[in-house]
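Every protein chain of the complex appears in place save one, which is left out.
And now, chain A:
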Amino acid sequence: MNNNNISNTDNINFRELALTKYGTIQQLIQQGIWRGEFYSKGQLTRNDRGWLWKTIVLHSDLDCGPDNNIKNNNDNNDNNNDSNLLPVPIVTDDNADSPLVGEPTSKNNGNGNNDSSNRTHNNHNDDNNKSNNDKANDTGKKLNRGIRRLTPIQTLSHPLNKNSINEGNNATKNTVVDDESISMSLSDTLDIIDLDLSRLLLDPIFQENKVHAQMRQILYNYMIILQKNEELNTTIKINRNYQQGFHEILGLIYLQLYQTSEDDDRIAMMNILKVYTKLMKQVVPNFYTRSSLISWETEKFQPILEKCSTLLYDKLYIQNDEFSNLIWLLRWTRLLFIRELPMDYVVIIWDHILTFQYPLDIFMVCLIITLLLNIFEDIIDEDEDADNDELIEKLLHYKKTSGVKLIDCVELCKIAGNLCELWSYENYEDMMCICDTFVKVRVGEEKFNRLNEILKDKAARKNANSNVVDPNRKRLEEKLKNRVKRLTINFKR
């Protein structure tokens, strides 16, 4: 595979520059990324970015404090990969219904190391991935062998079986199954992974058999980590099944890291898995578990938005239906903007996300708010005929809506970072000031003031309405008052 992005010399120059300029990873993060020094000389290539992500994500794990030296870490970079990825098991009739981890339902163990029933040679990655490709193809054939089960909730009977009709109706109450709490089987998981990978269009390389097989193996290994990992088992119950979107996040990481020049395939895959696992540790519990996505919206997104911009809050939450914002927030959060923004934007935002300077849930809120401020005039549409759905449409197609209006991405991340910081200090005044100033510059002070007046009027009208006492109640009160008066008079007498 040729990397048409870049020549090796450019690659080394960027790294040498970074290494000579910044003594520690913290400096690299603060100056290189957050102050935007990396971006001043044009776009980073994939290789550069692959190196950058490895450096900031994997090496900061060593966490040697502020003296954490990049150079040393860089030397250690690829030598601490003592473990190998697990091979993806071949799906057989025996293990197909087993969960990925835990008690297998068949006599074979389903933990992924099971290759006893496997005719082909164990697929060590160094085997030029030949056997790996065969396996992907094997499973590809399996897809057509029987019935794909891509829907977690299954029917119990054939739809044309007349006897099933009544049963189906009676069973309505029992069909509300929480598919998040049911472990998807090995074959279902691999089927949907294969389906998603076959239509991963981030880059043409994902259609190559070798890349498909590698992505599949990394995802399989991640699923094992996710299902085994007790660390994630905090107060909330998280969804540990494969979910659509996992593949695309992995795809973006793969694209930056798969070909960093000094890595062989095995090490590259291991690094990709590590970066992915670290990122997903914050993404899955916050955004891929429904209950937590809902509470993220109500407990974080809404209150922060309200502090930042009363106008946006009013438009999205007072004038809009409850929950309809989840429709667009779902994809924005689950794919970390991959589909919402141009790719050169997305990767810069990811650079910032991967510095893990702020908790991802709050940083995402602030990034989203900053992006909304960029299309403020489209959201606060003065067209009285515009309905809710049009707003959702604009937000589902942010790329089109924002067009060329977007501010520089590094600036955008800085604003979002500032909002995060202010939120943590409960400095709401400054949060609002930042956002209002931004909007004033964008739409003009006059329009901004006018919109605020309208909002105030509306609030005032609402208050006035709520002060109006129900006439029936007023009558009753009068009656009671008179009665008390009468009684008092009687008593005095």
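Details
Heads up, the rule we're going with is that contacts are C-beta pairs under 8 Å (C-beta built on N, C-alpha and C of every residue); 3 or more make two chains touch, one makes a residue touch a chain; residues count from 1.
Here is the rule we go by: contacts and distances are computed from a predicted model.
Protein name for the hidden chain, per its UniProt entry and selected from "Large ribosomal subunit protein uL24m", "Casein kinase II, regulatory subunit", "Ras-related protein SEC4" or "AAA+ ATPase domain-containing protein": "Ras-related protein SEC4". Here the missing chain is touched by one residue of A:248, A:351 or A:378, and it is A:248.
Contact with the chain not shown here comes from a single listed residue; of A:319, A:424 or A:449, that residue is A:319. For the chain left out of this panel, the touching residue among A:237, A:290, A:399 or A:414 is A:290. From the options A:29, A:85, A:100 or A:192, the residue with contact to the chain not on display is A:192.
Residues 144, 147-155, 158-160, 164-165, 168, 172, 175, 179, 192, 195-196, 198-201, 207, 243-245, 247-248, 290, 294, 319-324, 326-327, 330-331, 334-335, 339, 384-385, 387-389, 392-393, 396-397, 454, 458 are the ones on chain A that touch the missing chain.
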